[in-house]
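A single protein chain has been omitted from the complex, and every remaining protein chain is retained in its original position.
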Amino acid sequence: MVTYLIRRLIGAVVMLAVVSMVTFSIFFVVPRWAGATPVDMATRYVGRTASAEMAQVAAQRLGFLDPVIVQYGRWVKAIFVGADYDYGAGVEHCSAPCFGYSFLSRLPVWPDMLDRLPVTASLAIGAAVIWLIAGVATGVLSALKRGSFFDRAAMSVALAGVSLPIFFTGLVSLVVFSYGNPFRVTAPGSTYTPFEQNPATWAYNLLLPWITLAFLYAAGYARLTRAGMLETMGEDYIRTARAKGLPERSVVVRHGLRAALTPIITIFGLDFGLLLGGAVLTESTFSLPGIGKYAIDAIIANDLPKVMGVTMLAAFFVVFASLIVDLLYAVVDPRVRLS
Amino acid sequence: MSFLELKDLRIHFPTDDGLVKSVDGLSFSLERGKTLGIVGESGSGKSVTSLGILGLHKGGRARISGEIWLDGEELVSASAEHVRTLRGKKMAMIFQDPLSSMHPFYTVGQQIVEAYRIHNDVSKKVARKHAIDLLGRVGIPQPDRRVDSYPHEFSGGMRQRAMIAMALSCDPELLIADEPTTALDVTVQAQILDLMRDLQRDFNAALIIITHDLGVVAELSDDILVMYGGKCIEYGTTEDIFERPEHPYTWGLLGSMPRLDREPTERLLPIKGSPPSLINVPSGCAFHPRCAFEDRTEGRAKTEVPELLETEGGHLVRCHMPRDLRRAIWENEIKPNLEAAS
Amino acid sequence: MTAPLDVSGTELQAAPEAVVEGAGGAKAIQGRSLGQIAWMRLKRDKVAMAGAIFVIFLILVAIFAPVITGLLGHPPNEFHQDMINPETMGPKASWGGINKDFLFGVEPVNGRDLFSRVVYGARISLLIAFFATMLSVVIGTVLGVVAGYFGGWTDMIISRAMDVFLAFPLLVFAIALAGVIPDKAFGLEGDTLRIVLLVFIIGFFSWPYIGRIIRGQTLSLREREFVDAARSLGARGPYILFREILPNLVAPILIYSTLLIPTNVLFEAALSFLGVGIRPPTATWGGMLSDAVHFYTVPHFMFFPGMAIFLTVLAFNLFGDGLRDALDPRSSR
Partner (left out) sequence: MTRRSLVVATLSGALLLGVAACGGGSTSTSPSGGSTGEAAAPAAADAFNAGIGKVFNPSDKKGGVIKFAISDDFDSVDPADTYYGFAWDFLRVYGRSLVTYKPAPGQEGNQVVPDLAESLGQASDDNKTWTYKLRTGVKFEDGTPVKSADVKYAVLRSLDKKTFPNGPTYFNDWLDLPKDFVSVYKTPDVKTDSAIETPDDQTIVFHLKKGYAGFDNFAALPGTIPVPQAKDTGVKYREHVVATGPYMFKSAEAGKGYSLVRNPNWDQATDQIRKALPDGYEIEAKANADDLDNRLISGDVQVDLAGTGVQPAALSRVLGDPALKARSDNPTAARTWYWSIIGDVKPLDNLDCRKAIQFAADKVALQTAYNGPFAGGDIATSLMPPSIAGHQDFNLYPAGADNHGDVAKAKEALTACGQPNGFAINAAYRADRPKEKQAGEALQQALARVGIKLTLKGYPAGDYFALYAGKPSFNKENNIGLAANGWGADWNDGFGFLSQIVDSRTIREAGNYNMSVKDPAVDALIDKAMTTADATARNGVWAEVDKKVMEDSYVLPAVWAKALTVRGKGLTNVFVNDAYGLYDYLALGVQ
């Protein structure tokens, strides 16, 4: 068990290392293939007055003149031991985990990301609650009422749901429920109010994104749950349970659901981890200032420290979600032994 | 009227591809303390019969007709809810593959306790005690410890014992064992069979053993019912079936029966062809495409469905060949081969 | 549909096989391959067939785009500013200028024929989706089989690789990649480069999904009797791989490819929507949607490309589901 954990943790770290290297090289090596010199690369960060010397200064300030390896080393070092940043009037220590300073706003990336996290988290959690309830419930009912009108209707909707691109549904819902309505004060979905500031507005503003996002996932989960339910309800042990004279309700709940939901948990864990790393499309569609939007903006602005940071954060969530899921699995399914 | 009585039981499943006649007009009766063996290839409808008796075909699109009388109660027309209350209490079932038949997420104990507490309003503590006793009774060592293990932590034999314990938890009066030993290796098979014999004696329950292997029922059962294509094609006492079987299919089964008293080396006499489709059953005698003696029925086998007729003393046979002819064939052609084999 | 699983019991689950034999009668049994059985089932699945037909229709549309637009529309990049209100830049006529020679109306600002652009959009969308799928299926299958068949270290490494891929924040990463690649690279440029690039990115990022499945299948197949049999008969690795295992992988590969295509259609749309897909003026559905964002007051602009994406994905999904049900009845969806 312990050895297993250690092994997994090491694995996770290695994975993150690989991700970071690849991402890093994409941004620091590929442009060079494109024939950009360090100074060229720096030019984009010197604002309007891009004189040669200015570019030189910037290149030096951003450390582009060193070999890529060195730059990478510096980046890694900062994460673990922090780094010192010269902000003009003095030197500031950016304590670990230090993901460097934005090339453009020159604000430290890490607090910036932590700042965005609540938005993405709120989005993910809210949506997750909706889609788990809606999706699983629909799935179970469809499975039990297999072939019924409800089943066919639900499954058709679900299929439509998984076939709709979120940036389309989101756009439409915005137009219909938000822009379309001239009386509304702020567009739900286009602004974010921190929970601690006012839970009501928080929920109100997130309603549209939640529903849009949840719809997509709920559809998928309904299909999954239904399939899983049908499979387990065909298992021998269900027959056994019935043979015991167990009332149908507890056959479904205690025996059927229990087994059918286990794989759902796994998938949910991974999905959720992925979402925490930034619901890129949703956040973009509703321009919510979350991790995903942060990532897109950073990429467009070529703000490398931000891109690195956000990629790592996202990867981190995925990796650890999968780890947690595996542990969880061992808890729910006694047959699974961690070793 | 006897304890268990089936009258012209029919269970049909409409599927996209047509009507599956799994059980097609089956009748038999069974007394307390007696054992009936139902024998047939897979697809012959034997398991569906048992499920039918327990009312487990319900919920599906199965169509059931006929009568099932259990201790004076008719079950086919009875409400599902009522049948449920009988299930596990008055009648219990032991399934073929104990591993897949027990829920992997619950301990053996939990599953027995659950079974017990459905029908007996007792505390978890009491139920657990009961479960431990049962496990002990079915011969599981250190039951007080094993009670908390999960099915996958048991050996095949142990699992089957636990399964039996679960079935016996409410001392049922009718016990149905569906291929109780096929999943197990030979030595364990023997143990399980002994166990069941003993238990049946103490419980004085009516026992139905469903199997494709005559060997299994040879020792246990008083009567044997041979099923083919959803129908009973021969019925009689164990002695009838083993000493003077009259149906070609039964002969086939006997021929293909591995017996402990035989040399494992020698080859069996298999039945040619494969089980019939349950949708469009071959015309006339369902067995005729595979029957070696079909030519001796003046072609009736292809056209008419043979009746299930009594030959003597409750020994029933469903065959077109005249009784004497059947006996002659058995005496002169089949029996010697089997003897020679041994 | 499969056996009435609602009723448990070995017979019943065995039913479909029995059924098939019965239906054909003893004689036909030998003659009917799994493929034919599947086809039989598929033909009975109306919905799936509808999906299939729409897919075929789409492919034809994509192939004959020039002809179609020639007959029913205008060149996709041709301006029709006479259709545009110069002040609002929206279509002059109501209903987005929909009329008999502008079936879907016109784009704001430049008055391009929306119909033609949607039709041409099908080309990009399908082209990329198909090739990307092919790529990922090839990579996925090869690596999956290798991992599953040889096991040990090979399996270790490949599986880890898959994990790494799955750990990547896919979209972010794809966007980043599509963003930094210069306009001229690998001796390609323009649309060709973008298409190749997208095919590569999409295909390269979706292979682990199919890879995992194939690996699993191979693992279980490797343990099957008939493989042991072949082995005991002295068959060597390659023979077993190609004669015994691959044929049995055809079904899953087929199923997951059909189900991967719609995902990739969505993926391409997303990238174009985010502005890192094919470069304008080439028409893409995602691109049109992102332009429509700023013209939500003329809803037809977002409606047609949106529906195009939706229907395409839906059709593939319907067909894919049907195919799965047909090829493997146990997956009781």
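Per-chain numbering from 1; labels A, B and C assigned in written order.
Here, contacts are C-beta pairs under 8 Å (C-beta built on N, C-alpha and C of every residue); 3 or more make two chains touch, one makes a residue touch a chain.
The model shown is predicted, which means the values in this text are computed figures rather than measured ones.
Contacts of the undisplayed chain with visible chains (whole complex): A, C.
Contact with the chain that does not appear here is found for just one residue of A:138, A:212 or A:302, A:302.
Here the missing chain is touched by one residue of C:273, C:303 or C:319, and it is C:273. The chain not shown here is touched by just one of C:72, C:89 or C:307, and that residue is C:89.
Checked against the full complex, the candidates A:12, A:26 or A:41 give a single residue touching the omitted chain, namely A:41.
Residues 77-79, 81, 84, 86-90, 108-110, 179, 183-184, 190, 273-275, 279-281, 290-291, 293-298 are the ones on chain C that touch the missing chain.
Residue positions on chain A in contact with the hidden chain: 31, 34, 36, 39-41, 43-52, 54-55, 57-58, 61, 87-90, 92, 105-107, 112, 167, 170-171, 178-179, 182-187, 190-191, 281, 284-287, 289, 293, 296-297, 300-302, in rising order.
The rule is short, and it goes like this: only the chains that are shown with their structure count from here on.
Averaging the CA coordinates per chain and comparing them to the mean over all protein CA atoms picks out C as nearest.
Taking the CA centroid of chain C as reference, the farthest chain centroid is that of B. Of all chain pairs in this entry, the one linked by the most C-beta contacts is A-C.
Centres computed as Cα averages put chain A at a distance of 24 Å from chain C. Put simply, the C-alpha centre of chain B and that of chain C have 49 angstrom between them.
Residue numbers of chain C whose C-beta contacts span two or more other chains: 6, 8-9. Shared interface positions of chain B, i.e. residues touching 2 or more other chains, are given as 51, 56, 59.
Interface residues of chain C, counted against chain A in their complex, comprise 5-6, 8-9, 13, 160, 163-164, 166-169, 171-173, 175-177, 179-182, 185, 262, 266, 269-270, 273-275, 286, 289-290, 292-293, 296, 299, 302, 306, 309-310, 313-314, 317-318, 321, 331-333. If you check the complex, the residues on chain A that touch chain B are 235-237, 239-248, 254-255, 258-259, 262, 332-335.
By the touch criterion stated above, chain A contacts chain C in their complex at residues 11, 15-16, 18-19, 23, 26-27, 30-31, 33-35, 146, 159-160, 162-165, 167-168, 171-172, 174-175, 179, 223, 226-227, 230-231, 233-236, 238-239, 242, 270, 274, 277-278, 280-281, 284, 292, 295-296, 299-300, 307, 310-311, 314-315, 318-319, 322.
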